[in-house]
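Reviewing the structure listed below.
Note that this complex is displayed minus one protein chain, with the remaining chains in position.
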Amino acid sequence: MTAGTVSKEPLPQGVGNFTGKWMIVTGIALLGVIVGIVGFLVEKNQGMVATGMRDLGTMQGATWGVYISLVVYFVGVSFAGITVAALIRLFNLEHLKGVARMAELLTVVALILGAMAIVVDLGQPLRGIVNLFRYARPQSPFFGTFTLVISGYLFASLVYLYLTSRRDAATLAKRPSKLRSFFRLWAAGYENTLDQRERDRRTSFWLALALLPLLVVAHSSLGFVFGLQVGRPGWFGTLQAPAFVVLAGVSGIGHIIVMAAIIRRVVRAKRRIGMDAFAWLGRFLLILLLGYLYFVVVEMLTLIYQPSIAEQGLSEALLTGTYAAVFWGSVVALVLPVFALAWMAITRSWKLSWLVAVGVLVNIGAIGKRYLIVVPSQTHGQLLPYGVGSYTPSWVEFAVAFGFFSLGVLMVAVFMKIFPIIELKDETIEVELDTEEVMT
Amino acid sequence: MTRYGMAIDLSRCQGCRACVEACKIENNTPSAVFWMHVFRLEQGEYPNTSISFLPRPCQHCNNAPCVKVCPVGARFKRDDGLVLTDFDRCIGCRYCEVACPYGVNFFNWRDPEAAFADYQVPFDDPALVPVTGGAIPPYKNPDLEELHGEEQRLTAGSAHFKGVMEKCTFCVQRVEKNLAPACVQNCPVGALQFGDIEDDRSPVSQFIKDKKQFKLLEDLGTDPSVVYVGGTPPASDAHEIERPLTKVEA
Partner (left out) sequence: MSRRSVITTLMIVVGLLLMVLAYFVGGAPWCADAVECSNPRLEWSPAIFVLGVVVAFSSAIYYEVAKDKKE
C-alpha cells in the first residue's frame, strides 16, 4: 500500500476495514454472547433455581455468587480506565496519550457489563429497572451503586470519551470514506483551531477533576454495600471501601496493559504506545498492588488475631478449608506480579511478555478476591448455629459470565472498526500511511 | 400505640415443630422454606452433651438491617412493629437476605407450582380436586391474596411468584383480625406468646415479667421484638443436629 492515492487510502488503524481475522474474533465473541443469552433465558424461564445460588441459613447456600462477584469486578475494572485517562490529560503525559482512548473505552464497556451483571442477578429484572428509578432509597448503599456508579459515572465517562475523540472525528471527516457522514456527526462542527484546542484542554481538565471525586464516591459506595453489614462476619469493617478502590485500580491497570499490548500489535502502532508507556503503567500497577497487598495482610491479621467464633470459622475456611485453593491461588496471582514488576522496575528493563502475563494474572487474582469477598461470609459467616454451607455455580452462571466477557470483546472489536482506538497524532495522517500501518 | 412482640419460653419448648407446621399451613410456604424454624442444638463433647431447642421466627427488629438496605423500600417496618415485604415492589436483589444476621429470609427461586411439586403430594388428585377446587396447595389460604394494613400492600403469604423475597410476617393476615400468629396459636405447651409488648398488662408482657430474658445477637444493635426466657443464648460450640429437608433442585 503506497501513500499518495488519496481517494483509495484506507482509514487509519483498520477503521472500516473488515478483515478476515476480525471476522473470526468477532464471530467467536458473538457466539460467546449467544451462549450467555441462552444461559440467561434458561434462568428467566426456570427461575433463579437454575443457578447454584441458594438461601443462607436453613438452606445453607450462598445467595450472592458469581454474578455479584462479577458486578464488583467489572465496576472495579472501570475505575482504572477513566482514572488513567483523566490522569493522562490532567498531567499531560505525552507518552501515554496513545492509551487514553482505550482506557476510556474500557471504562464504558466495563460499566455496561457491570450494570448488566446486576440486572441478570435480580429475581425481577424488568421490575428492578423501573422500581430503582422510581423508588430507590438513599439509605440503601445500592442507591449509590445504582445512581452514581451505573447511571452517573457511565454517562460521565461517555461524555469524556466523546469529547476527547471529536478532534479525530473531524480529521477523519475530511477524508472520503463510507463512514464520512458518521464522523461528521460525531465531530459536531469541530474546528482544529488554537482556540478550540484551548477549550478542549480546559474542558478535559475540569471534567477529569469532576470525575475523580465522583469515582471515589461511587466505588466507595460499592464497598459500603458490603462493609456496613454488621450481620456478616468478614464483610463488616472499615477497610472494605478503600480496599475496593485500590483493587479496582489493580484490575483496571492490568486490563489496560493487556489491551494496549494486543491493540498496538493489531493496528501496528508500536511507536504510538512505546515501552515508556508500559513502564509507567507497570510502575503504577506495582504501587497499587503493594497497597492492595498491604490491605490484604492487615485484613487477614485482624481476622486471625482475636477473631469472634464466626470469624474463626471464616478464616479457617479461607486459609486451610473450602476456599483455600481460591484464596492462595489469588494471593499467588497477586504476589508473583509484584516480584515481576519490581524486577522490571529496578532493572529498568520492561518486557512486554512479562507485562501481559502480569496483567492477566492480577485480573485472575482480582476475580478470585472478589469472589472471596462475596461468598465465604455467606457459607461460613452465620452468627446463628446453622452449620456450614456451600455454593457451586451452575453452568448457567458460567455461561452468562462467559457471555459478559465475550460481549466486552465484541464491543471493543466493533468500536475499533468505526473509530480509531488510538488517538491520531496531530496532522500526521499522511505520516502514518507512509509507514504502512495497515490492518492485516 | 400497639407494638407487637413475641416471647418464647425455652424451658417449655420440646422440639415438636407444631409451630413450624402451623406456619407452613397458614402461610402456604413451599418445600424447603421455613419461616419459623426450630434449631435442635447440641453442645459439649459426647458423652457430656446437652440438647436444646431454639425456635427462631423473624425477629422483626426495631433497628432492622434488612429495612435499611432494601433499595426500593419493599421491605419496611410498620408502626405496630411488624417488618413486612411488599411482594409487588420487591425486585429480588436479595440484599435483605445477606444483611440479616438471623438468616430468616427466603427467596422464591422457582415458580410456585414447581416449588410445591417437591412435596410429592398429588395435589391434582381427581378425588381432591372437587374439594379443593384444584388449589395448590389444597389448603390454600385466601387471606394471603389480599392487601393488608393501612398501607394496603401485598405482604401476606408465601410463594406468590418467583423472583421475590419473603419471610415470617408474624402472620399479618391474622394479627389484623386480632388473632395470634399460627405458630403461637398451635404450640401445644404454650411456649410462644404474642401481643403488645408495650402494654404491661398484655399476656405477652405478663409471660416474661420478672424472668431472666435475652434476645438473639443482642450486641449487634438490631433490637429484636422477640424475647427469650427460660434459657440462655446458644453457646459458642452449639451446633445443629437434625436438620430439615432443604435441598432445592431446578
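In this document, chain identifiers A and B correspond to the written order of the chains, with residue numbering beginning at 1 in each.
Throughout what follows, contacts are C-beta pairs under 8 Å (C-beta built on N, C-alpha and C of every residue); 3 or more make two chains touch, one makes a residue touch a chain.
The model shown is predicted, which means the values in this text are computed figures rather than measured ones.
*Asks:* Which of A:75, A:156, A:173 or A:215 touches the chain that is not shown?
*Replies:* The single option touching the absent chain is A:156.
*Asks:* Can you say which of A:50, A:108, A:148 or A:341 touches the chain missing from this structure?
*Replies:* A:148
*Asks:* Determine which one of B:64, B:114, B:136 or B:175 touches the chain that has been left out.
*Replies:* Final answer for the missing-chain contact: B:64.
*Asks:* Using the touch definition up top, pick the residue from A:56, A:136, A:248 or A:303 that touches the left-out chain.
*Replies:* In the complete complex, the chain left out is touched by residue A:136.
*Asks:* Spell out, residue by residue, where the missing chain touches subunit B.
*Replies:* 62-64, 67-68, 70, 73-79, 86, 149-151
*Asks:* To test your reading of the contact rule: which positions on subunit A touch the chain that is missing from view?
*Replies:* Residues in contact with the chain left out: 132-139, 143, 146-148, 151-152, 155-156, 159, 162-163, 166, 188-189, 199-200, 203, 206-207, 210.
Everything below uses one rule, namely that only the chains that are shown with their structure count from here on.
*Asks:* How about subunit A: which of its residues touch subunit B in the complex?
*Replies:* Residues in contact with subunit B: 46-50, 53-60, 63-64, 121-125, 127-128, 131-132, 134-137, 139-143, 146, 225, 228-232, 309, 378, 382-387.
*Asks:* Quick one: which bits of subunit B touch subunit A in the complex? Just the residue numbers, please.
*Replies:* Against subunit A, subunit B makes touches at 32, 34, 37, 39, 41, 56, 65, 68-74, 89-95, 97-111, 114, 162-165, 216-217, 220-222, 234, 236, 238-240, 243-244, 246, 248-250.
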